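Some chains have been omitted; the remaining ones sit where they do in the full complex.
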């Protein structure tokens, strides 16, 4: 343990730990990605103590039995129909209902199903002992059952105290998975569940699948020797990846880690394609606003901003863009958007949307100058972009008009319509399509396969991006959904291009 | 240094050399970029022996005095009004006319003009002796006069035997530049001009600005010792860059080289933004086709393909896409294009456009199956994509119906409309906007400044991309054209993001 992580790491994490629960969001906000990208799943995780923040919690809520008994799952003794009791969930009796949810999800995750089928013969994960910590939803269940079909043993905890779908957890437990998770865990429960996943006599994980870095952190802190057997970490979230890079920089990363957050395919879907649709959906569900003719300013023209702008332009809005990066700014110009400073248009716009990954982009000064009825929302990273705190002053009145919708009222009667209290609109007020989650889950599965099967020496104690070829494979598994037919290179063409016929087709840096 | 430029390199180039003039185009076609990108300027260069292929030659042609004397410039003794005769051009008397051309170009190249202004005080190129080999056009003249304003001495030759604007060369000579170029050089003239640039007693270049690699090659071959004083090479073309990477791989690159072809800003403009417009322009000018309702297949969904597809979709065409790369294929799906194999739609489409960078994408088999009146053209790299040679068989009749437009007629009367004989449509049948050339020229200027001023050790004997920060600077210099207002980071925000307030704002690999 000492040799592996030493005091430095411990110190790092102790520090980390302490402020984490003091103010978890603050903590995460201190560690933004430098490049303004965002992770759908970690963003969920960030609002893990916020019962309103997560779509998963909303969805899950609909399945909650209102007459639910209040006994903690930790105090209940349950067994599945085969007599197995190595799990801790809300209610094993919900298994049938959860199974149906999983079956529906399977239909929309053809890539994982194809993976099961194709790789079944070879069992590329035979011998793998995967410990996972992610949202526990029907989509995750499809992933877990795929890993199992590929040969892996799995033990799983939730990465968010609210997002677990209890009936899915029940179906997994009934299916023989050791799941430790329920909706509405306490912080103590949270770590207890993680501990139950890893701390089992006679079983040691050799792969980690993490979403947010909490599982990795726990093993570093409590069971550092466990890393001796671990072949690699697959990490999904912006924050978790950030932590890994810090560990690596500090020379304290002791196994290879795969950053799946930044794989090309996943990024495009999480940001550009998903947000292009969810900006419209989120605004409509909350405000019923008509887009045609509205003046909108979008702060930030990265992938998220590009998606938002394209969608709103197509709906007949007049869109202005703000940017700090001249390259993205020039792209905004060429795409037909006026590039302005926020102060130039703040008095005239009907909608303000932030997607910068930055903090304090919309500050009180701007909020004061907005016109009556202006809608303000955030599609960027975390909840820092709009200075919501600045609105909590005595002269302003807050009125909750719908779930996720507040009117903030100025003394002169002016109302600002604030959505999701400045948290992510697309996670709070829209849904993440299963297809997008399918891309992520497939990426995770392939990253596990790659790390587990990589020959000695291919990966060192560092953080890696998914190899281009596997990224391409993720994409190719999703093409049948669109009845899309890929062209194959002839031998002659492959030779001409200097490429292998099966890819990779582009250099790693190609986006 | 000797070992570097020794026999190995010589051998490499001798080989290179021999086949180059045997079949220059073939030669270049053998060396595509692996990633399907393209260079506007080098593509021009590729058709350097093709008098129909270049817009520049067409434009220049309009200025040609029809009663032009036929004396070779090499046989004439000319002096400018100050008595200086260190140049070789067509006719010094055209200088006034050329000056007007340059002045018009200046108005559309605000970034270079800004660079002149901003950097004037500091003269960052003071002491630089730049030898250049590029197209000699009004835009290049603006670049050269900017380099001069920044402190550099310049000697220049043409990279293409047809593209020189004689009157611009005259204006440059009148202005004191040592220019060696005219429209319609022979191959012997071509190398003679290059030699005159570098081989001057008492003057040795310390910077190379090349477009296609011919100048670099000449110095390697003839004056390898010259590299001792050379601080760096700036190369603009796909082919030239490819050569440099080969040299580097072979350990024979003896100075730092800057690959300006692949800078983000330049790429976006050369490919996406430029082609989005030129595909429409090229098709209209040649065929007057109405786009609405037409079925079009676009082969390749890289930046060029994306531009073509977006433009045609907007004009009401129904667009199909073929791809080999599943990641690009998935993007095509999400952008609303059916992904097909060419054989699926070849019988029904009205227009076929290639933009793959590959060879033999449209082969005779497909051409045989196209319907009557189908238009076939190429927007990709070089002229290999359509197998035009396969159409030169006895049973097919060729009919030239307009400049750049051939009808190829099958025995049953079916006509295929072939544009630009399969060469690049956007260069043959459209024009490159000065704004796009401004981006390129500014990138070249900044690359020269960077290499010339870089502290010892920053650049080794390798090929580099333009630093992100300078790429951003190129972009920022072009924003005023659009009256675009960039937002500046506050100190607090910069700290939060871990960025310098002046950039770079994104990691190098961000595109």
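Note that the chains take the letters A and B in the order they are written out, and that residue 1 is the start of every chain.
Everything below uses one rule, namely that a residue touches a chain if its C-beta (ideal position, glycine included) is under 8 Å from a C-beta of that chain, and two chains touch if they have at least 3 such contacts.
All values reported here derive from a predicted model rather than from experimental measurement.
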Q.
Counting all identical protein chains, and not just the 2 shown, how many does the complete complex contain?
A. 4
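We adopt the following convention: only the chains that are shown with their structure count from here on.
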Q: Enter the angle, 0 to 180° in steps of 5, of the rotation superposing CA atoms of subunit A on those of subunit B.
A: 180
Q. How many Å are there between the centre of subunit A and the centre of subunit B, using C-alpha atoms for each centre?
A. 42
Q. Any idea which subunit A residues touch subunit B in the complex?
A. 32, 34-36, 264-265, 268-269, 273, 322-327, 329-334, 338-342, 344, 357-360, 384, 471-473, 475-476, 478-479, 482, 484-490, 492-493, 496-499, 503, 505-511
